[in-house]
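Excluded from the complex is one protein chain; the other protein chains are retained at their positions.
Labels A and B are assigned to the chains in the order they are written; within every chain, residues are numbered from 1.
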Amino acid sequence: MALIRYIGRRLLFVLPQLFGIVAVSFFLLKMIPGDPALLMLGPLASQEAINEIRSVMGLDKSLIEQFVIYLERVLSGDLGTSWQTTKPVMEDLLKRFPATMELVTLSLLFALILGIPVGILASLLKKSIINKFSTYYGLLAGSLPDFWLGLIFIFVFYTILGWAAAPMGRLDLGILPPAVVSGSYFIDSLIAGDWETFNNVVAHLTLPVLTLGLINAGPIIKMTQSTMDRLLESDHIRYARSCGLGEFQIVRRAFRNSLPSVLTIVSVLYSFLIGGAVLVEIVFSWGGAGQYALSGVLNADINPVMGFVVWSAVLCLILYLIVDLLYFAIDPRLRD
Amino acid sequence: MTDSISLSLNNLTVDYPGYKGSGTIAVKDVSFSIEKGKVLGLVGESGAGKTSIARAITRQLVEPGEITAGEIIFENKNIVSMSQKELRKYLGSQISLIVPNPKSELDPLLTIGRQLGDVVKTHLKLNNKEAREAVLKVLEAVQIPDHNSRYSAYPHELSGGMAQRVIIAMSLICNPKFVISDDATSGLDVTVQREIMKLMQNIIKEKDLSVLFITRDIGLAAHFCDHLGLLFRGQIVEIAPINSFFKNPIHPYSLALLSAFSHSVKWRKVYSTDPQKWSKEFFINGNVPDSMIEVEKGHLVRMIR
Partner (left out) sequence: MKVLYLYCKDRPLIGFGYFFVFFLIFLAVFADLIAPWPPQTANPDDYLQAPSWRHLFGTDETGMDIFSRCIYSIRLDLSIAFLGTAVSAIVGTAIGAFVGYYEARGRLKTVFSSFTMRALDVIQSFPVFVFAIALVAIFGQGLYSIIAAIAFVNMPIYVRLMRTQALSIRQMRYVEAAYLSGLSDVSLIIKHIVPNSMGPILSHLSVNVGWSVLLAAALSFAGAGVEAPTPEWGSMIAVGFKNIVTGQWWPSTFPGIVLGLTVFSFALIGASVEVLADPVRRRAAIAKY
């Protein structure tokens, strides 16, 4: 019951935000100089098509009416057509978002597996090398351009050593993608039990995941370390110590208490990476959603961009809801 | 002789080093001993160093505090020189600490049953079922109403008084020999304070505990203790058996405190709080001297003759 109220309150905040995002992107679209109908359909459009979209979008009507029409279309799942792919944007994005989400999710998992232990150790061993290392690692990781790091990895692990798969998409050319269940090749090939495909998928994932994971481990280490520092000095941990609890118990309690902060930084990184992984996608020809949106921006193909913005906003919304549920599970104080 | 002593401090000094070497000496050269089954009250105003002493005994001083000199002898072992591992065996099981502001001292994410259970499981090696029984028993002993459902309550669901009872339960659950109570009732309403004090008094009597009872309220200490020590700026200025202290308080600071708590207009006029003006047997340029003098048996006063 408390849970439902909690989520409800959250939605109350988030739904207007979602509306705001759609509104802002709509009016941004309106700011683009030139004929919007032409932008929608691309330079190759016929005059009839242009006239048609004009009346469909109600370009002769007032701005507000146009916005309402646009909202109705978005709500019914119609994001328009991309003139580059000549397909509905919805269909394109349904294919490409799983690729992006797969990349981002695995990268963050890797970043967590690396970042949390390092952060905890850095906090526990104040005078150790690992403490110094983690301080500067955070700064350095935030400073390296991820697209450049990806290139360096390609050069070292593909060009020179020949260990990694070619940086050309998610699978070798000769291998067919697994039957679509989730859209993530990683999961789908596991479900299909197709080991050859799975190995190939993993080989292609390795370098981009390494790139994004190493860079994003920085903020995770920093957050883990600073919250653990704060908690290990906190009243209740000191009290637990003076009750004679063992070091393992102490660390476990401190870590449990620092989980909300770690969760927060992960959700921030996640929502950033949905759009921010685009350059790494380009480097590895990943064919994800960010890349699709980017090519939309660069080729005046506006529907994919709008579609991408709406989609990522919705995904962020779902993400924040999941995070809220996790907060709720961790912290009993939220339960009433 | 030593067998009858539960805990003694010998010349304990606690320093919080500052950034330029000259830090705050929060506790200076403090010595006392507490006999088994007896209660020593330690009274002093805020900032006198009471908490520093309590934390020094459990070796949990807040950064950058450290014990720079002295010994803490518990059952013929020096706590100051113990390894962390050995120390951990004593803390919570033989020596336990009752802290003020109980709500911030409990882990907000765990039920109190779990937190109490963790302590017994660590020290007494009980299994889950036995631990649960032990926890329920101790919750009952500290008179927590409806203890079966409180077992699975979280700290934020408790009132201040309840949380204080939980802390007391935590300190008793392993049947310790020595309990430190640091200003245990300072954050509570007066009525709740009374109940908690009564509870502690009963438990101390019943279990024959040795106690270091730290408080700012000399009146409270009067009802409670066998001996009384007065802490002034990190140093003990007067320490005596309770009867001797109240019959014959000598140090001006003792008198000032007594007058403040007894609302006596006469005394308050006599003793100004400015140490510069106080008698020079007790103060040298506003500082207390290094020597202590035994005026009666067991009644020591910091003064020069």
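The rule we apply is simple: a contact is a pair of C-beta atoms (placed from the backbone, for glycine too) under 8 Å apart; a residue touches a chain by one contact, two chains touch by 3 or more.
Please read all numbers here as calculations on a predicted model, not as lab measurements.
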- Query: Out of A:V89, A:L103 or A:I154, which touches the unshown chain?
  - Reply: A:I154
- Message: From the list A:G42, A:P167, A:P208 or A:G244, pick the residue that touches the absent chain.
- Response: A:P167
- With the missing chain put back, which residues of chain A would touch it? List them for me. 16-17, 20-21, 24-25, 28, 31-32, 136, 139-140, 142-145, 147-149, 151-152, 154-155, 158-160, 167, 271-272, 274-276, 278-279, 282-283, 290, 293-294, 297-298, 300, 305, 308-309, 312-313, 316
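Keep this in mind: only the chains that are shown with their structure count from here on.
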- Note on the structure: Note: chain B sits from chain A at a C-alpha centroid distance in Å of 53
- Task: Would you tell me which residues of chain B are touching chain A in their complex?
- Result: 55, 58, 60, 62-63, 87-93, 96-97, 99, 101, 104-110, 115, 118-119, 122-123, 154, 156-157, 170
- Spell out the part of chain A that touches chain B in their complex, as residue ranges. 233, 235-246, 249, 253, 256-257, 330-333, 336
